[in-house]
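First the structure, in the form of structure tokens, and then the observations on it.
All protein chains but one are shown in place.
As written, the chains take the letters A, B and C, and residue 1 is the first residue of each chain.
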Amino acid sequence: MDLDRLKSLIDMLKELDVAEFRYKDADMSVAVRLGGHAALPPPVVHMPVPHVSAAISPAANADDGSVLEAPMVGTFYASSKPGTPPFVEIGSRVSVGQTLCIIEAMKLMNEIEAEASGTIVARLVEDGQPVEYGQPIFRIRPG
Amino acid sequence: MDLDRLKSLIDMLKELDVAEFRYKDADMSVAVRLGGHAALPPPVVHMPVPHVSAAISPAANADDGSVLEAPMVGTFYASSKPGTPPFVEIGSRVSVGQTLCIIEAMKLMNEIEAEASGTIVARLVEDGQPVEYGQPIFRIRPG
Amino acid sequence: MFKKILVANRGEIALRVIRSCRELGIQTVAVFSEADRHSLHVRFADEAVCIGPAPAMKSYLHQPSVLAAAEVTDADAVHPGYGFLAENAEFAAAVRASGRAFIGPSVDHLRMFGDKLLAKRAAKEAGLPMLSGSDGEAATLAEARAAADVVGFPVILKAAGGGGGKGMRIVEDGATLDKVFELCKAEAKAAFGTGRVFVERYLRTPRHVEVQVAGDGQGGAIYLGTRDCSLQRRHQKIVEEAPAPGLSDKLALEIQESAARLVRNVGYQTVATVEYLVEDDRFFFLEVNPRIQVEHPVTEETSGVDLVALQIKLAAGEKLDIPQESIKPVGHAIEIRVNAEDPWTFMPSPGRITGYHEPGGPGVRVDSVAHEGASIPPYYDSMVAKLIVRGRDREHAIRKLVWAMDEFIVEGIKTTIPVQRELVTSEEFRDVRHYTRWVDEWLAARSPKE
Partner (left out) sequence: MFKKILVANRGEIALRVIRSCRELGIQTVAVFSEADRHSLHVRFADEAVCIGPAPAMKSYLHQPSVLAAAEVTDADAVHPGYGFLAENAEFAAAVRASGRAFIGPSVDHLRMFGDKLLAKRAAKEAGLPMLSGSDGEAATLAEARAAADVVGFPVILKAAGGGGGKGMRIVEDGATLDKVFELCKAEAKAAFGTGRVFVERYLRTPRHVEVQVAGDGQGGAIYLGTRDCSLQRRHQKIVEEAPAPGLSDKLALEIQESAARLVRNVGYQTVATVEYLVEDDRFFFLEVNPRIQVEHPVTEETSGVDLVALQIKLAAGEKLDIPQESIKPVGHAIEIRVNAEDPWTFMPSPGRITGYHEPGGPGVRVDSVAHEGASIPPYYDSMVAKLIVRGRDREHAIRKLVWAMDEFIVEGIKTTIPVQRELVTSEEFRDVRHYTRWVDEWLAARSPKE
């Protein structure tokens, strides 16, 4: 390996604003990924933003089924009325179109329905808690 | 494995802001991934600073001998007086302690001497030009 | 005073509102689209709610989401910033119907100033000088022809629902008017929901002069100085200054008093801008912007008044505690809108900022949420920062501005700084010989192929 030639190569790649480079011939192979441009550096924001959802623990393992996200901002209700049983429980089998919860916004009760059939693995929001757009509310194992 | 060469390689990769590097040939293979903090991202300064040395072309190939840098700020003179022959020419053999040029600062004529013997490969500054600290002024092939 | 304000906006104006709230001791809620999750306005608010995906129609413009965010965070007031829902009477009504304060004017005033014909009527009643024209709607081609014949061609045909440079067309002669009249009405109906149009005299080389005013809805109204925003590209302001240069003291006083009179006359409560065209020492009412404006900082820098704090206090029902006599503008301020655009084609240049340094030192202010590593998303306006300088006088402010622009580093995206630098160092700008269409003509002359 010729360090000087290598340096010239990398200098050239940088000048050409190349992010990744792979080369192979009979004698050698080389692969370079250059810092800065390829991967986005972490944004300035490192501290957790005090979202309304801050108190809610994030979803567990990625293989524990798929996540259902809140399609709107509002208040999450697990049952149709206080004191009545929830629409679904952990372990419930659900089918497409079945109501899973209500998100109330501006006095409107929006029934949130299952998009696929499966089994409820986890509920990620407490009854009566606010949710924001895109916030995970259920974890459902398809099938 | 030659640890010193490896260190040189990694130092160079860091300096070049390389994030990942793989290399393989008949004798060896090496893979390096540099940590997020190790690699300095490119500084904001991308435009050339209008140094007093800006007009001077940078040194040529890295294998053309070693560079002698100006040990001080001042004005570079190739000869002892205007009209007299320069201390050294391209191709001159020089020995340790031999005067190579003068850098004048505040009316003081500072004789700059060779630190090792060798052959002058290139003069990198024009007669009468200002030089800054650390600016390459000669390229000398040792021996 | 309010306990918690939801800021229904993004970018620099959201941060600007948060800054004044912090000073006033008011909690803040940011709303953000998925594209803005890492924006600094989100970081600096006390709470933040994601209200939808990146497109504005599904987030910042989606009223139910914004209202629901106010509800779940228990905010007692909503500040709309500028743009988005700031002048939407329906939204203001919905905010108020939900028991919250809308930090802006009454629904009636939003409707009045959102309709150019109603606005003109109110201005006329307050005795403001008007451009001659159809004196109300030109309902038929015959009415438009009659008005144009009196005024003299070219005339300008404007949609009642337009404003801010939108919904208007210059008509050179009667034949053209015959041809475009019905088309204009149809376009206006499609764009603004009302096909009402009117005819106005067309000025060739007017300057855009506006007055910052504030009213408390209780008979109190003050003016806080003039601004000149005549450097416009296609009706979009790109450089603004305060006070408006080149006005005689008499004219400056008249124009400001007339603006305050209009606000007082209609019982307006909160801050607003009354816009005029000025030509040959005469001024004509143009429109009213019933909100905080992008260029409000130049007035803050010369008057010393925090306009956002004032706006919040007025919305909370406080009386105007600033006597007119106490407003004594000092020095000269200029703002440039640093947009992520190609400086010569004005094509948007969204992307990631790879290097960033804001100018600083005496008399330099930057309002921005930009930083190295931040992205300018393609979904919204292209503003990166507002650069505002304050000098002893106009010449000093221009010199300071030029150096501040040279010191402003924004790498990774293109910005409009190069074209603004040429504009503010032009002889025309220095000598105040520019007018509202001058930038367009200058750009056309500069590159004839554009």
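Going forward, a contact is a pair of C-beta atoms (placed from the backbone, for glycine too) under 8 Å apart; a residue touches a chain by one contact, two chains touch by 3 or more.
These figures come from a predicted structure and were not determined experimentally.
Undergrad: Based on the whole complex, identify which of C:Cys229, C:Val364 or C:Val384 touches the chain you can't see.
TA: Checking the options C:Cys229, C:Val364 or C:Val384, the one contacting the hidden chain is C:Val364.
Undergrad: Which residue among C:Glu34, C:Asp74 or C:Glu407 touches the omitted chain?
TA: Looking across C:Glu34, C:Asp74 or C:Glu407, the contact with the absent chain belongs to C:Glu407.
Undergrad: Which of C:Asp115, C:Glu275, C:Glu301 or C:Glu341 sits in contact with the chain that's absent?
TA: C:Glu301
Undergrad: For chain B, enumerate the residues touching the unshown chain of the complex.
TA: Interface with the chain not displayed, on the chain B side: 40-45, 47, 49-52, 72-75, 105-106, 108, 130-135.
Undergrad: Can you list, in ascending order, the chain C residues touching the missing chain?
TA: 15-16, 19, 22-23, 40, 44, 297, 300-301, 304, 306, 331, 355-358, 360-362, 364-368, 371-373, 392, 396, 399-400, 403, 406-407, 409
Criterion: only the chains that are shown with their structure count from here on.
Undergrad: If I drop chain C from the contact graph, what connected components are left?
TA: Components, chain C removed in thought: just one piece.
Undergrad: If you average the CA atoms of chain A and of chain B, how far apart do the two points sit, in angstrom?
TA: The separation of the two C-alpha centroids amounts to 51 Å.
Undergrad: How far is the middle of chain A from the middle of chain C, if each middle is the mean of its Cα atoms, in Å?
TA: 38
Undergrad: How far is the middle of chain B from the middle of chain C, if each middle is the mean of its Cα atoms, in Å?
TA: 56
Undergrad: Where does chain B touch two or more other chains at once, residue-wise?
TA: Expected reply: 42.
Undergrad: Of all the residues in chain C, which ones touch at least 2 other chains?
TA: 354, 372
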